[in-house]
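A protein chain is absent from this complex, but the other protein chains hold their places.
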Amino acid sequence: MTEASDLASAYDLVVIGGGPAGLAAAALAARAGVSTVLFDENPGVGGQIYRGITSTPLKKRAVLGEDYWAGAELAAEAKASGALIVTGATVWSLDPTRQVGVSIAGKARMIEARRVIIATGSLERPFPIPGWTLPGVMTAGAAQTALKAHGLVPNGRVLLAGCGPLLWLLAAQMLRAGARIEAILDTTLRANWLRAVPHLPDFLLSPYWSKGLALLREVRAKVPVIPIERLSARGEGKLQQVDYVSRGKDSRRQADVLLLHQGVVPNVNLANAAGVAHRWNERQICFEPVLDVDFGSSVPGIAIAGDGAGIAGGTAAAERGRIAAIAAVRALKPSASVPDPQSVRQKLQREELGRGFLDTLYRPADAFRLPEDETIACRCEEVTAKQIRDMAAIGCEGPNQMKAFLRCGMGPCQGRLCGLTVTELIAASRHTRPADVGYYRLRPPVKPITLAELASLPISEAERKAVER
Amino acid sequence: MVRTADVVVIGGGLHGCSTALHLALRGLKPILVEKDYAGRHASGVNAGGVRQLARDIAEIPLSLSSMAIWEHIEELVGDDCGFASHGTVLVAESEAEFADFRARVDDLRLKGFTHEELIDRAELKRLVPAVSDHCPGGVVSRRDGAADPFRTTQAFRKRAIEKGAEVMEGTTVTGLSRVDKTWRVETSAGPIEALKVVNAAGAWADRIAAMLGEPVPLEVIAPMLMVTSRVPAFIEPVVILRSRKLSFKQTGNGTVVIGGGHRATPFRDQNRTVLDWEKLAISARTVWELFPIMREATIVRAWAGIEARMPDEIPVIGPSSTSEGVYHQFGFSAHGFQLGPGTGAMMAELIATGATNVPIDGLGIARFVAR
Partner (left out) sequence: MFKRLGDTADTLTIEIDGKSVRARSGDTVAAAMLANGIDHCRTTPVTGAPRAPYCLMGVCFECLVMIDGVGSRQGCLVPVRDGMRVETQQGKREAGR
């Protein structure tokens, strides 16, 4: 096991995140002879899509499907490449000079990087409904992680709600694993089907088409799918009941577990704190970094690959990681031989073809992004949508001012679960666009560290001299 | 279109907002010009200490007059600004340091200032039970306290507007010129004409001074702060040290703000700072030694606000040495928050009446003019 004190003080390339983008990038760079370290905060590599790929207790390959097992090859390649792969390593700071703050087992280090590839992927879009903080309400991704990494399936009366490819994939995987799903509450807007039609030709050429259709058939054969317009979770101390409106009619169901999902968005925290410029993507309704063709960001030497660069899925993430790594190797070691990026770009293009259709079809309805008044928007500080609307109405123009007034985004999650909601609520209240409202200015540490961890940073020469003097 | 005002205040920090409010209260029409938004920089993100303790003798009268306003802040701005008075304690870490503190307190008494009070080990332990046992005593200023800096700046801004000030945010000053007795302030939103101008531009104030042919040795600094997640209440006063850089305070919501003057690298043209974690680690080690109870607390955020420091660490306050009708109010050198309310009141008095009762000798810009 690598400890903080085992790390060198500098590496040619630091890759942050061990999902498909990070693994592919680290493998390519290390094979080209560039000194490479990959940090991942989880106990194992794989990221979320290949979560638990080297350790899953699920041995029946059919449960998770062949797309999941493709991750094993990526993990093996990275391991064999000579890159130093450190799991359980939390990167809590990255600055424009490419100083990387990392903690391993309670000890912190600052590492210098000549190049950085951020591959911190995506997270599930906030799904603020009344009662979403109740125990028993989780994200679909959480249930998928429980299944992949731990062989756990939800127990009792289980409902899935929302929209997006992951929801259907999870449903299929749970069913294959023998779990029972009472119903899927489908929030997909009917009108989105029409809007998505122009993107259909591209989608038909993408690998998603046949897989997606098979998945829908598999799930619909076993689980009732109910279209809904409104949703709330209720219960005393934990989830007991789910209320919804389907085609104008109020309904309710007893429930023990409610799994929410309405797509994924780039996890921008580390890049934002590093000073990387971001812009609003209206089709994917989220902020994404501004990147060049090699996934280089506005900060020299920092690239962002994978879904953190904008949502495109796991296979595309690996190709993006390779493109970013090729650019890094060319800059660091021009003599090294690397694959032709053009061929990688072509593969990437094919992977990205289906996005327009999926983004349009599964664009979450306003009702599930701009919550009702008493609904909690910021889970950490328990700030409601009404508080945010009221503050916007009296002149609060942006998320950073909102933070100062209401403390939304100031809790430990640092706005990951409220940032987009707050931006969109302000934009709607002030009749302006999310692009103009902007996002939280994020501050390091992007993951909390204990005072003891920070105090454990090795004492620099300058400080030692100051003390001795 | 040329806007007109009685006074143009440049800079929407606490000082600019306070001066604008006090000018409006005196019946004058100020226009405040701010390049970002009010409280965007140091005024909005400082540690919030409202401290008379351990100040340079030259700014003590101003600090005392400001304290009188802080104690009735809600009457002035219609918001309590999160102000709470639990004192500031300067902790001595050794007997030698304690002896120095005794000499300072005695000296202040001779000069007629009684706000600083020497305390022994027992009183220190009573005020700050969590402090490490190696500390022999300290100095307390019991009326000191802390407030919420962004809320304070916003409250002054809001009340200034209610009283007739105009606030132009997102507006940059690009030039200053004078025709007869009228100043013409060129801005990104068009010119403004006024008889008087206040330079409260903080870390950018040297650029305004330079437009007046008054270059000043202003250093742009960004003192770093970090904050922990919420912990149960365990300390009331703000604690500061002298030989090591530390300020330490628990806010009403349970979070603990750790600062003290270690600096980030500022990039004032980009509104950005780059933190220095090795220096923050020094702060962490100091807290580790002083407050063992804090060792497993989690740091959730660190940041730095951009501001101005003068070589002698006291502000520039008073009339310009070159340009009649222009007044300076900048360079607070990382301890200007407490001075905001009082300095604004004093500045408005000076502009409206031509004189002020608060002594500001020794704070003029003339001390930097090349001889």
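When the chains are written out, they are named A and B in that same order, and each has its own residue count from 1.
One rule holds in what follows: a residue touches a chain if its C-beta (ideal position, glycine included) is under 8 Å from a C-beta of that chain, and two chains touch if they have at least 3 such contacts.
This structure is a prediction, so every number in the text was calculated from the model and none was measured.
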{"item": "Chains on display which the left-out chain touches in the complete complex", "value": "A, B"}
{"item": "Residue touching the undisplayed chain, where the options are B:K196, B:R230 or B:K245", "value": "B:R230"}
{"item": "Which of A:T133, A:Q241, A:S298 or A:S460 contacts the chain that the document leaves out", "value": "A:T133"}
{"item": "Residue, one of A:A10, A:A70, A:L84 or A:A146, that touches the chain absent here", "value": "A:A146"}
{"item": "In chain B, positions touching the absent partner", "value": "229-232, 234, 254, 256, 291-298"}
{"item": "Hidden partner chain, residues of chain A it touches", "value": "41-43, 48, 51-52, 55, 57-60, 88, 90, 106, 123-124, 133-139, 141-142, 145-146, 149-156, 177-178, 237-238, 256-257, 267, 379-382, 411-413, 416-417, 447-448, 450"}
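The working rule: only the chains that are shown with their structure count from here on.
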{"item": "Complex contact set, residues of chain B against chain A", "value": "37, 39, 44, 148, 150-151, 154, 228-229, 253, 272, 274-275, 277-278, 280-282, 284-285, 287-288, 294-303"}
{"item": "Chain A to chain B touching residues, read off their complex", "value": "93, 95-97, 99, 101, 108, 110, 275, 397-398, 401, 404-405, 407, 410-412, 414, 443-445, 448-452, 454-457, 459-460, 463"}
